[in-house]
Each structure stands twice: as structure tokens, then as C-alpha cells.
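Structure first, commentary second.
One chain of protein is taken out of this complex; the other chains stay put.
Moving on to chain A:
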């Protein structure tokens, strides 16, 4: 694991060990180390989330994937620190994960791409069939699993998936890439009540005030920076400004 640190915010990640499984192989632990002065934050030092939907292999693949989509750096939190994998796992057990929003009746038509999604896979299907297929293809090519690739190798593979040049079946690499990217950004920026955007760090990074929902006094303060930190629907306010 590489050492990452960032300054200027209250959260300092000394080291991350995000992909280590337990003996059971079901639990992934991300270790966050906080300044001793902050008692409330120290309580989060042992963040443990047990995935409900993903197997440990899928979880490792997904985690190492989103880690490259939104990497941690000095600009702000990465997808792992934002608990994006937890968000995605939780989403898979909502009606959305089961595809219950979508019209999924056959038959399939070969049509122009401009007509949108024309397959019958649910989000759960895309992950359950796509992640093992990805791992299989990577094992064939590199002799290692996806999460064992270094960052630049993963970036290269993800870039090929984005273009659709990596062959996967039955879930195409482009479909899998699009699904993960969409859910990753959702988890990064959604209200923390859904499990991602941990401590609203992503909102703080970009200056989004979350559920404040009253700008009567600010609408005509032309050009001025909005001074208040974000609040969450769940009532998690951040003290001390953005």
C-alpha cells in the first residue's frame, strides 16, 4: 500500500490498508489513522464494513477499481476513503439494484446506441457476472487478479474497458465500466445517509453545502464564497467551515 497524506483538512490518512481481508475472507478493513486530538474521529479508526451483496473476491475487485476511478490525493478524498464500496454494496439491496426501475421485458433489439440501454441485466447481474469475468480476463493476461495489479496497470485496464477494447462476456467491459463509474460517482457525492461520501468530505472538497436548503440571504451576495460547511439529511453537520 502506498502512503498517502493530505494537509489542510481535519482528516489525515497516514496509511491505508484497504484491501486486506480477514481470515474469513469476507471483511475488508480500511485503517484510518487520525490525530490523537480528535476523539470523535478516533472512533472511526477501525472502519469495518461487511459487504452483504459482494463476495470477498468481488469486493476486492470493486474496491481496487473505484480506488483508481477516484484516487486519493492532496485534492481530497478518494473513493475508498469516501466509503464508495459500502455505498455500492448497500445499493445492490435496494429496488434499484434489483433492476426494478427498468423495463426488462424481452425481446432484445439490435438498434442504434442512441436508443439507450437494450439489455436485460439488472445492476446486480452486471456486477455478479461482470466482476468475475474481469478477474478471469486479467488472470489470463497478467497471471494475477485485478486487485493485485499496480495502479498504472489498473488504469490501463480501466481505460481499455472505457473504450470497450477489453473483451468480456456476457457483460461487456464497457457496460461494467459504465455501471461502476456511475455508481462510484453516486456514492462519492450522494448524501452520507446512503453509506458513501464519508463525513461529507467530497462535498467539502467541491464546496457543496448539502441539505442546507436555504440561501435567502446569499442569493444576491454576488461573487462571494458561501461560508457555511455542508449538512447531511442525516443531521451530520461539519464544524469549522469548508
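Quick notes on this structure:
What we mean here is this: a contact is a pair of C-beta atoms (placed from the backbone, for glycine too) under 8 Å apart; a residue touches a chain by one contact, two chains touch by 3 or more; residues count from 1.
Keep this in mind: contacts and distances are computed from a predicted model.
The complex appears with one chain absent; UniProt names that chain "Gluconate dehydrogenase" among the candidates "Xylose transport system permease protein XylH", "Amino acid-binding protein", "Gluconate dehydrogenase" or "ATP synthase gamma chain". From the options A:137, A:176 or A:202, the residue with contact to the unseen chain in the full assembly is A:202. Considering the complete assembly, chain A touches the hidden chain via residues 68-71, 73, 75-76, 94, 96, 99-105, 107, 109, 111-118, 155, 158, 162, 181, 184-186, 189-191, 193-194, 202-203, 205-216, 218-220, 222-226, 231, 233, 235.
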